[in-house]
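Heads up, one of the protein chains got dropped from this complex, but the rest are sitting where they should.
Now for chain A:
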Amino acid sequence: MVTTTPLEEQLLELAGSVPDPELPVLTLRELGVVRAVRAHGTDSVEVDLTPTYTGCPAVEVMSLDIERVLREHGVREVTVRTVLAPAWSTDDITDEGRRKLREFGIAPPRTGATRGPVRVELGPTRREGGAADGTREPVRCPHCGSPETELLSRFSSTACKALRRCLTCREPFDHFKEL
């Protein structure tokens, strides 16, 4: 295991400060997608970035934004590598990131979602957010906090979100679904 130098920590902080292109309230650090930064001398830096979904089109914009920010801070050569393993999980989103998502009107993913393959239960679409066996907390409405919400569609405006509606305040909302 290579130890991280103070310079690398500083560069990691910089790369992580880049806002997510789709959800600009979140930084890449809060989203948990910047894995590591390696400095080769002072001029050349390699950044490991992991995609949320394999086909996430935001990855290319993220790479360009990281390159730009590091160049602005004097790094001459920036290489952003996409790494797949270990696979990104919504558990990698920080607590601060979850709070910001909720404030932005997006229900954050529930934690502990990704032990092994996602097991999604079958059943009627109109149901509370919790699993049938009652082990999962419900998905709460980000507007009024009600646990009474229903699933409208498993796929929403981006691959990482599902569309739900609050049964209490009737507002539809996006849920960052567990992965």
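As a convention for this text, a contact is a pair of C-beta atoms (placed from the backbone, for glycine too) under 8 Å apart; a residue touches a chain by one contact, two chains touch by 3 or more; residues count from 1.
Convention: contacts and distances are computed from a predicted model.
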Name of the absent chain as recorded in UniProt (options "1,2-phenylacetyl-CoA epoxidase subunit PaaC", "Carbohydrate ABC transporter permease", "Sarcosine oxidase subunit delta" or "Citrate lyase alpha chain"): "1,2-phenylacetyl-CoA epoxidase subunit PaaC"
Selected residue (touches chain absent from view) among A:A36, A:V69, A:C144 or A:A159: A:A159
Where the missing chain touches chain A, by residue: 51, 53-57, 63, 80-88, 114, 117-120, 122, 125, 152-159, 163, 177, 179
